[in-house]
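All protein chains but one are shown in place.
Now for chain A:
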Amino acid sequence: MALRKTRISALATLLAATTASGNLLAEELRLITWGGYAPDEVVAQFEEETGIDVQITLSNNEDMISKLRATGGAGFDLAQPSQDRIVGVQRQFNIYKPIDYSRVNTDQLQPSMVKATQESTALNGQSFGVPSVWGTSGLIVHNSVADTVTDYTDLCDPAVAGKVSYRLKRPTLMGFAFAMGMDPFAAYNDRDEYQSIMAKVEDKLIDCKANVKTYWTGGDQLLSLLRTGEVTAAMAWDAGGWKLNAENPEIRFVAPESGALGWIDTFAIPRRSENEEAAYKWINFVMQPEIAAKITNASGNFTASKGADEFVKAELRDAYRLSFDDEAINNIKWYPPVPPGLEAMEGQVLDRVQAAN
């Protein structure tokens, strides 16, 4: 009996201790973001300056939306979805709250990007996103096949059979559609038209399947495939290509002939964010030019911060210029907001490609 009593009191102490420490904990910012967007160095500096403890969860667009949807927008104080994935999701699941632009230091942001993001994340007269990091998807190629692979559909060329990788996700569908001479973005609001474009892309991807070594699912997996030479041409993000280029000059990122696909990742505040104040502090902190440059140096992606370029590593700037001349930049296809419902259609296409033999 005495034993049981000690156990119970020990348990009680433990419980008391945990609840007490919960109250005593410092202010906290729970950030759900992409790998590389919150480098340790930046986090440490933010924690030192503000005394706010930053908890980071690494994620991607779909995972972010799923997590927030499951809790109705709780569990995180700040998220970083791509701008084209906000409005449709917001209408369906109501997981974000509008951005109070008066609390964002827009002076340090590039005006054209702020305007574009405000427009593309607008719903009922309010915007739900602040631009943060942007980049493109295109092709990472080894020099030996650089002449063969100049557009997405060249990944299906017999010359690179078995040496190709891409993702089974919507950017691949978009890229192939453009390379096949169609414009999926223009068909966003015409379901039938869009359906017929997707049907053609589906056939193409099923034909192309024999050429593919494996569909990559994570950035690190793709980089190791390219590094070992097991894959010589892939559809991927520019930053990954520049990272590989720094290790091996034979590998580089090229903007495809039909145009690289441009995305802007934003800051969006989950509807049940518990520390909005800290979220705005973080946004204004990381968009300072010197800090934003650190993010660029870590992730390889450029930011919406004005004047950050001059603090960016020279190699990265060179790699960027090598991949994008003026023409290639003007040819970037920026993702418009995805109307709800299209993703279900795309999902079925992707499932059929995955299951095809």
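Rule of thumb we're sticking to: a residue touches a chain if its C-beta (ideal position, glycine included) is under 8 Å from a C-beta of that chain, and two chains touch if they have at least 3 such contacts; residues count from 1.
What we mean here is this: contacts and distances are computed from a predicted model.
The subunit not displayed here is recorded in UniProt as "ABC transporter permease", chosen from "Nickel-dependent hydrogenase large subunit", "Spore gernimation protein", "nitrile hydratase" or "ABC transporter permease".
Annotation: of A:S102, A:N124, A:T228 or A:N330, A:T228 touches the absent chain (contact as defined above).
Contact with the undisplayed chain is limited, among A:R69, A:K200 or A:R271, to A:R69.
Contact with the omitted chain, checked across A:G35, A:G219, A:P289 or A:P340, is made by A:P340. On the side of chain A, the interface with the absent chain consists of residues 62-63, 65-66, 69, 89, 91-93, 162, 169, 209, 212-215, 217, 228-230, 340, 343-344, 347-348, 351-352, 354-357, using the contact rule stated above.
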